[in-house]
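First up is the structure itself, then whatever we jot down about it.
A single protein chain has been removed from this complex, and every other one stays in its place.
Chains: A, B and C, in written order; residue numbering restarts at 1 for each.
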Amino acid sequence: MRHYRLTLSCPDRPGIIAAVSAFIAAHGGTIGESASHSEPDTRHFFMRQEILAASLPFGADGFRERFSAIASGFNMQWNISDSAQKKRMVMLASKQDHCLADLLYRWRSKEFDFDIPCVISNHEDLRSLAEWHGIPYIHVPLGPENKPAGHVKILDLCRQHKADAIVLARYMQILPDAFCAAYPNRIINIHHGLLPAFVGARPYHQAFERGVKQIGATCHYVTAELDAGPIIEQDVIRVDHSEAVEDLIRLGRDVEKTVLSRGVRYHVEDRVLVHGERTVVFR
Amino acid sequence: MRHYRLTLSCPDRPGIIAAVSAFIAAHGGTIGESASHSEPDTRHFFMRQEILAASLPFGADGFRERFSAIASGFNMQWNISDSAQKKRMVMLASKQDHCLADLLYRWRSKEFDFDIPCVISNHEDLRSLAEWHGIPYIHVPLGPENKPAGHVKILDLCRQHKADAIVLARYMQILPDAFCAAYPNRIINIHHGLLPAFVGARPYHQAFERGVKQIGATCHYVTAELDAGPIIEQDVIRVDHSEAVEDLIRLGRDVEKTVLSRGVRYHVEDRVLVHGERTVVFR
Amino acid sequence: MRHYRLTLSCPDRPGIIAAVSAFIAAHGGTIGESASHSEPDTRHFFMRQEILAASLPFGADGFRERFSAIASGFNMQWNISDSAQKKRMVMLASKQDHCLADLLYRWRSKEFDFDIPCVISNHEDLRSLAEWHGIPYIHVPLGPENKPAGHVKILDLCRQHKADAIVLARYMQILPDAFCAAYPNRIINIHHGLLPAFVGARPYHQAFERGVKQIGATCHYVTAELDAGPIIEQDVIRVDHSEAVEDLIRLGRDVEKTVLSRGVRYHVEDRVLVHGERTVVFR
Partner (left out) sequence: MRHYRLTLSCPDRPGIIAAVSAFIAAHGGTIGESASHSEPDTRHFFMRQEILAASLPFGADGFRERFSAIASGFNMQWNISDSAQKKRMVMLASKQDHCLADLLYRWRSKEFDFDIPCVISNHEDLRSLAEWHGIPYIHVPLGPENKPAGHVKILDLCRQHKADAIVLARYMQILPDAFCAAYPNRIINIHHGLLPAFVGARPYHQAFERGVKQIGATCHYVTAELDAGPIIEQDVIRVDHSEAVEDLIRLGRDVEKTVLSRGVRYHVEDRVLVHGERTVVFR
């Protein structure tokens, strides 16, 4: 059922939940999911509520106008989104297809709601996969000489396709700082290691060398600092001495795609609130 | 910090959160944890809020008086408890000590707040363990001829010790119906199988015979029907062919005590709301 | 690297490992993976060894001839298979595609070695998916009037396609006993419940009603008794009150496909030895 998702954060003080829910109740709004969190140390407050669209006498714009006075009063960072407006998630991929194939599958089976305006890649390998799903595939070659120019072009393509957010589905390229800055907390990466362990290249090789008994993957927002952005989701799988590096890579793929798809779902359903270097995820 | 825990459930309709939080805000109440859930199928609503005791101008009794009009208006089942009033959890045990030892350890290390007025057992085996912790140990022999009488006595002891709830820490005896009825949703059992699989006796033997690859334990409230009460918590551990029944028993002990201690914590912190045969657990 | 997989089981007694490994060593064989298990209660012994094909002066047939005397001496049930002979796994599907799509992906990406001679379904829905992978899709309608005849036809098709084993990728139909008997321990099913809990139809609805906190899936060999065959693999995922039945179904799909793909891999790599109603799985 169509609903609005209200997310907000502000300094904690008595009366926030009361003010917000009184506003919604005054307009006859029916609340579905509702969750809040107050961080004891920083005294910062976070909330997410789903309101049935049909229960309100106005739309998201009308909500925005009427709610802004309350929001100002509590000094809120806030947003309201409409579930009927599917988020446009541009996919960036390279040669490996497991994460892209998994997201395309979930999109095709309507597991959760989002649009994929296009897949952009620095290789031709995954064209057939995308096009079978009916999704435009754009090849932007990235040689050693034209990486900055190539990324300017990709950024342009994201804008042309009106991307709400960008998913790095094992994209394997480091984005320039200007690219990262253009979509703050809206570029979602999957790292094939349990951050902060195994930053950078070849995390499964690093994990094998160190002899760890658990490997994992991390879905996080991209910032200018490599593999250091706010973590959205992580998961692990047990391994032991019998697994060679290739086995870690094989087992890890399943964790990567699971963790990325969860992170993407949390993002498109407005479940993630970023606070500094940490996230609040209302699952 | 001392707080009141408000739990409630009622038929869902617009304005519940608004009414409750406006009431709290009107008295200057500061909300810590807050969680709610609306069950789509039954349209039933559940809520739990922690309110800082020092932020209110009255105590739990004062809250009760003032809040009852709101509660009636929404047809709420509700309760308010004071974290300073530790729940009195009487332990019933038999010969196996792993669950009792674990709970005594958590009590002693103040991992969460509860009192243990006494340990009651049909055997003498665990006396030293309880008494080292400074907790009275009461032996009530239960021969084949005096089980009903023995359980009448145990029920009397629970009442004398003002039990808020009773924990069956691998008690191994079936409680008479009248006993179950005396403490509805307040007798907590640990079953050494992942219910509804492996009801009744020797669940690890049953699991071994069936060749399962996951074994588990279930913490649930006791009802008159064996192993059928509302489930509070469950967890599992992976096993394979290399584990004999004795290994399942050994591995299972760790799951049992973890699951029971979580269930007891959820109960003493008023995190469990029972609705029919299911529970809402605000963890 | 090409290898032979020797699997055997027999009554346990001293000297089995010695006899087998002496035989292999006498012909210069290099052993890769090696695993054995002795079941204490039944005194039954199980072994699996991978032998590098290039290290032996003969092939699988030559091995069979020479080894049979040893096998008889120990009263072994045994088999040797050649990794170069990929197993032919016929897929039976219905309308739901998550398990089939997952297996096709793993086949296409050569995650492990097997062939899919065809996909057979009682519906047309998944034709495009199979054919994009270049795999023949055969539609065998199964109305209420022709189920037995339809299954005779499907069994014929399996034989025509020289199936080594059959995978029920959420096939949703009960196979006739004669069909089960034609491929003993070679029909692999995925059940969307953690057996022996939630046998039969609508296991997620059953799980929701019972209010469990863990849901799971079971990969097992099919026998004439519904959902009762030897279990190959199981896994679970945590759920709580916030998940409606549709959420259990959504979350369960990921467990189902993971568990089924593991089970299929164990089977095609000859890692599963069946003993009565239980399995030994050398992972």
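Here is the rule we use: a residue touches a chain if its C-beta (ideal position, glycine included) is under 8 Å from a C-beta of that chain, and two chains touch if they have at least 3 such contacts.
Please read all numbers here as calculations on a predicted model, not as lab measurements.
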item	value
Touching the absent chain when the full complex is considered, from C:S34, C:Q206 or C:S242	C:S34
Among C:A25, C:A178 or C:A244, residue touching the chain not depicted	C:A25
Missing-chain contacts mapped onto chain B	33, 97-98, 101, 105, 109, 111, 132, 242, 250, 253-254, 258
Touching residues on chain A - with respect to the absent chain	37, 39-41, 46, 194-198, 209-214, 216, 230-236, 240-242, 244, 277-281, 283
Touching residues on chain C - with respect to the absent chain	14-15, 17-19, 21-22, 24-26, 28-36, 38, 40, 55
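We adopt the following convention: only the chains that are shown with their structure count from here on.
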item	value
Chain pair that, of all pairs, has the most C-beta pairs in contact	B-C
Shared interface numbering between chain B and chain A [over half = same, under half = different]	same
Computed distance of Cα centres, chain B from chain A, in Å	37
Sites on chain C at which at least two other chains make contact	242
